[in-house]
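Only one protein chain is missing; all other protein chains are in place.
Here is subunit A:
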């Protein structure tokens, strides 16, 4: 178990890259605290796996250092880092039995045979494969193989960190939920530092204490699920988290008022007069359809998802999503939309502006 520090880290797959867009992972300073469970969330190709492979030592960063408890391990090979990592697609040793697969990492470290036998039994119970311990791993289903991969990741108790690279992609939904719960209880029990890469927000929000959101090779926000929902630091976070994501509307902001196409929207706080590309962000949950109060909208369609209704509307030529509570009637005379002023966030060039006038950005608290 260790605190993992990323110091001035960046990576490019191209040799001698200097332009910022050549970097798969842009400059990053971050501490992964000992014993915390993190989710690394972002769209495919945003640099999540790159970051993970740098931490585990499968990839050497083109810039910066990786430290475990203050010790520089940038050039240390994977084996020396004592890290467990589970990959997206199952990796099992076909010719070995399930038992040997689970015991493999322990045997490679020369652990005591009786300890190995007990530990393997314990892990097998955890992944629900006690009965299959004796059979060969070849010919098992993808599900079962991935459970073995997970088990192999968890079998060592003394690892510095457990890294998961979208491990539940191939698992069926019911088992997914169960395994995620097991991982969480494992975390509570042993207190490993865990980093869980995913592009599924539900998975990220339910698994982690802290969610790290990445976009285009950069960490755009680190926070609790609540923070990500209430105050997205970047328009990408607002759009990526939530279903549907935050509405981002171009506006001109002056003090406590936003001007949209000539109409005025009151804001909960004062913002001065920000420059650049200014937008306001409102979650669909905090928008409400009315008959005569607010800005004009035209309802395009209504999707009933059971607990609530999602209204897709046309708002000055762009799409606007509104979540209507269950039971609320939506009629043809509802032609206006009202936003909750306290829940509106203001963005300049995609980064959130703090109400007092300060700005969060790549060099700010997020990094």
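Operating definition for what follows: a contact is a pair of C-beta atoms (placed from the backbone, for glycine too) under 8 Å apart; a residue touches a chain by one contact, two chains touch by 3 or more; residues count from 1.
Assume contacts and distances are computed from a predicted model.
Trainee: Which choice in "NADH-quinone oxidoreductase subunit H", "PPM-type phosphatase domain-containing protein", "Sugar ABC transporter permease" or "Chemotaxis protein CheW" gives the name that UniProt lists for the one chain left out?
Mentor: Of the names offered in "NADH-quinone oxidoreductase subunit H", "PPM-type phosphatase domain-containing protein", "Sugar ABC transporter permease" or "Chemotaxis protein CheW", the absent chain's UniProt record gives "Sugar ABC transporter permease".
Trainee: For the chain left off this view, which of A:62, A:149, A:198 or A:235 is in contact with it?
Mentor: A:149
Trainee: With the full complex in mind, choose from A:136, A:231 or A:343 the residue touching the hidden chain.
Mentor: Touches the omitted chain: A:136.
Trainee: Pick from A:85, A:235, A:321 or A:345: which residue touches the chain that isn't shown?
Mentor: Candidates A:85, A:235, A:321 or A:345; residue touching the omitted chain: A:85.
Trainee: State which residues belonging to subunit A touch the missing partner chain.
Mentor: Against the left-out chain, subunit A lists 53, 56-58, 77-79, 82-85, 87-89, 91, 93-96, 104-105, 108-109, 135-136, 138-139, 149, 152-153.
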